[in-house]
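Dropping the structure in here first, questions after.
A single protein chain has been removed from this complex, and every other one stays in its place.
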Amino acid sequence: MTSPTEALLPSGHAPEGEAKPGAAIDDTAVTGRGRLVLKRFAQQKRGLFGLLLVVLLILLAFVGPHFSKWSYTDHDFENFLTAPSKLHWFGTDQTGLDLFAATMRGAQKSILIGLLVAVFATGLAAIVGSAAGYFGGWTDRILMWIVDLLLVVPSFLIIAIMSGSFAGNWILFVALLAAFIWQITARIVRGQTLALKEREYVMAARYMGVPQWKIILNHILPNLSSLLIIDATINVSTAIILEASLSFFGFGVQPPDISLGTLLNDGQNAAFTYPWLFLFPAVFLILLVLAVNLVGDALRDALDPSAGKAQ
Amino acid sequence: MTTETTEFISTGKIDTDSVLTVEDLSVTFPGGDGNDVRAVRGLNFSLRRGEVLAIVGESGSGKSVTSLAIMGLLPTNARVGGSIRLRDRELLGLDDRHLSDIRGKQLSMIFQEPLSALTPVYTIGQQVSEALLIHNDKMTKRQARDRSVELLDLVGIPNPRDRINAFPHEFSGGMRQRVMIAMAIANDPDVIIADEPTTALDVTIQAQILDVLQTARRETGAAIVMITHDLGVVAGLADRVMVMYAGRPVEIGTTDDIYYHPRMPYTLGLLGSIPRIDAQGGSSLTPIEGNPPSLATLPPGCPFVPRCPLAIDDCKTIEPPLEPIGRSGHLAACIRKTKIEQENLQVNDVFPAPEIAAAAVARIPRDERKAVLELDGLKRHYPLLKGAVLKRQVGTVKAVDGIDLEIREGETLGLVGESGCGKTTTLLQILELNKPQEGAVRINGRDTRELTGGERRGIRRDLQVVFQDPLAALDPRLPVGDVLAEPMRTHGMNRKEIERRTNELLRLVGLDPAMSSRFPAEFSGGQRQRIGIARALALTPKVLVLDEPVSALDVSIRAGVINLLLQLRAELSLSYLFVAHDLSVVRVIADRVAVMYLGRIVEIGDVDSVYERPSHPYTQALLSAIPVPDPVKERQRRRLLLKGDLPSPANVPSGCRFRGRCFKYEALDAQDKARCENEDPPLYEQGADHKAACHFAEAVMVV
Partner (left out) sequence: MTKFLLRRLVNYVILVFIATSLAYILAAVSLNPKSNYENRNPKPPEAVISAKLDSLNLNPDTPVLNRYGHWLDDLVHGNLGSEVQGGSVNADVGRRLWVSGQLLLVGTILGGILGVVIGAWSAVRQYKLIDHFFTLSSFVILSVPTFVLAILLQILATKINGWAGHTIFEFSGQYNPKIPGDSWAHFFNRLNHLILPTVTLVLAGAAFLSRYQRNAMLDVLASDYVRTARAKGLRRRTALVKHALRTALIPAATIFTYSFALIFVGATFTEIIFGWHGMGELLVTSIQGNDTNSVAAVTLFVAVLVLFASFLQDFVVALLDPRVRS
């Protein structure tokens, strides 16, 4: 497949550090790189808003339940299907389950899955992509063939088929999710590695006799770190959406575990009659993904000033 | 700028003839932290009909911003002040509709990067026709096409009728620049602005393009504003020259005044820092110390003060205006201009060239010195592949096709040729230290075919490399200390040693050891190249391979780096393999020179023999294509123009591989021609240390 992936790379993803002629040199002369990135990130209202939202939502998910008198295991036999109230902030379902407690519990699981999947997927992509790009030849051909194959296999379907075998073992679910979202990044990393490999500083290292794995570790991957950080962020939101979708159909997180996806499934039929059963988990999910996406986009602008900053 | 000087420029009959008048032009870009970048400050000039005005300056001098300001193509955040008048029409403040009517019709432009300046998805014909159709409502598509063919023919595109259907990627850089010129002259403009039109091109192609520009000027009678960093390029072409520094003109005058009677120290420095092919080899250049100032934080006073040997205290208080000096029309912005005039100061009086002692090893006769690098019949062929999934071979690229070279201790060999001639492949083949496809590489007498892995690593200590682009050559994420430490760590030196050596290296290349914790981006281009050189020296190598080490640097910085290389060679008894496309730089630094063409060496010998008695027609053409910063000499020189581009190394002609572009071959009779076609010429002896691969080699003076 002619990589859809190189194009997925947002605009001119030159490994940065290349000071654009003119302005950049004066900037970097006074501030270090880290501070410059921070400064650029802070200049973006959207990114700051996203970051604030992410922090708030995570706090809410993990600390919030301590302020509620209900736990996600409790059932209030006095109140079935009650609308949001002082007693039950998000209302209750037909079994008297407090929806606030349930949503927060589900959110915890979704956040955890999102983060873990992102770390695994980006890590795998970095290793496979850089190895394929740097070593080339058969290593490249075999690895990229596997990537192509995984792009053709409908990942949603494979995970769904295997859902029966990981009942109760959500770590396996995380591994599967990660296994199906790393390919695009791997191709981007490979493309960037091919470009970096021809960089004179990499050639210089080679001609001084630096071993190949050390070149990948010291020169290639650090110079792709911006790309990898951005990608990991985007992967968090992809994983959260994918998890919710699979769980919605019963192919993801299995009872008694709950996630935002299983809650949405439970609330789906009541969406028209008892909308809070659907809307609260849905809004939490949307806000979470939106916040992560905003952070990812702002990071891209901050780490990679050439992207989307054409004059 | 005072109005007085403006009037001075545009008095008398000049005024009525003036096609383009720029008055008090200023361009400012809003910068971060309230530090606006003042890219152009107070620029005045007027351009007469058919005149060629050269605007000369280094990067950041404001010359390109000036050209875009005149075209009205600056980014929207730029603030433009002053006045730009085309004939009597004020251009500043015109809206896009009116400016579009003028652009391409009365005022056209040629850009620097021919490779990216044409839209990749339209044919050449469509793009040239478009330029015609925009401004001629009545013209039919058919007429536009016919006229396009004529225009392409005029700028020297062979077979224009067929080539008009080609896409830009099927054209070489030189050909694309010709297309740009064709579009620029399509509507007989009054003014053509050429922004570094030849900078991205090889010398032989540069000579062709300058020739086309002359043709264009003759055909259209247009005035040309020629923007360049290279004083050599414009010596034979310009009527007047304006030198810019830090956004301001610092000297303007007739070409002869600027070259023979420069009155501003910066102009003097620029002239002195140009390596010349007509100079004697081995002499050092006059560097201008320091770097151009940041346009965001300009100090009061003359911006050149920190780099000026003649600066006095007054220079730091007010910025001197452009004032007349000497002959009419000659202006300079310098408090010390009268002193320079009265004492008739020359380049070397103002910027003394450093004395560089000869290396001790140079006293031993060459024959008795050891060979440190030898190539024996080296070949590197690549299969030419087609197809994306299953590749198949459709030909062979003969990148390097059997070359012999030898470098002795303390000696510098210059390897020159146009891009695509195989010099970079040669260099990479040497650096790989593996078994070549054919032939042999020997370092210090050790044949790379017989090396074990450990020995190969050992030999790497003796052979190091300095790359062309000083920014790309340093990992942007490593502080300079780590950059320098990497080779030493790899070769097992301990921390203490590394630290000591790092400081020593930085001092050696003229940098402050305290800078070792800074990142590459915090250094200027020249400083970065010094760091690159320091890294190459870390393991005390015997041979340095230098791949175009100064071609990415500004002219005034270049001289300093060349002098450093000369000095290091003498102090450390180094040998250099100096790869370059610029023959004038090679003349300064090399002892011997090898000229490469299509994977072969066509002429080799000591520098003086090759430059003074070039015997291969290709060498003669190369040398004659290089401009000399001397207007009188330049106007008298006859160029040996080569036909067309370098052929593809996948398609090497039979017999002599140069014959397709050879002017000598053209003049031969049928019998001699047959010899060129059938017999691959070996390197014939031309003198003591001088060989040329031409059946009809004959020394000619071309410089």
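Annotations
In order of appearance the chains are A and B, and numbering begins at 1 in each one.
To be clear about the criterion, contacts are C-beta pairs under 8 Å (C-beta built on N, C-alpha and C of every residue); 3 or more make two chains touch, one makes a residue touch a chain.
Please read all numbers here as calculations on a predicted model, not as lab measurements.
Remark: the absent chain touches shown chains A, B in the intact complex. Within the complete assembly, B:Arg103 is the residue of B:Arg38, B:Arg103, B:Arg569 or B:Arg587 that touches the hidden chain.
Screening B:Phe29, B:Phe45, B:Phe111 or B:Tyr266 for touch with the missing chain picks out B:Phe111. For the options B:Pro120, B:Pro365 or B:Gly492, the residue in contact with the chain missing from this view is B:Pro120.
Touching the omitted chain from chain A are residues 1-8, 10-12, 46, 148-149, 151-154, 156-158, 160-165, 184, 237, 241, 244-245, 248-251, 264, 268, 271-272, 275, 278, 282, 285-287, 289-290, 293-294, 297, 307-311. With the whole complex as reference, residues 71, 73, 96-97, 100-105, 108-109, 111, 113, 116-122, 130-131, 134-135, 167, 169-170, 180, 183, 387-390 of chain B touch the missing chain.
We adopt the following convention: only the chains that are shown with their structure count from here on.
Distance between chain centres (mean CA atoms), chain A to chain B: 47 Å. Contacts from chain B toward chain A in the complex involve residues 31-32, 35, 37, 59-60, 75, 77, 294, 296-297, 388, 431, 456-457, 460, 463-465, 467-469, 471-477, 486-487, 490-491, 519-522, 524, 532, 535, 539. Against chain B, the residues of chain A that register as touching in their complex are 2, 15-19, 21-29, 32-33, 199-201, 203-205, 207-210, 218-219, 222-223, 225, 311.
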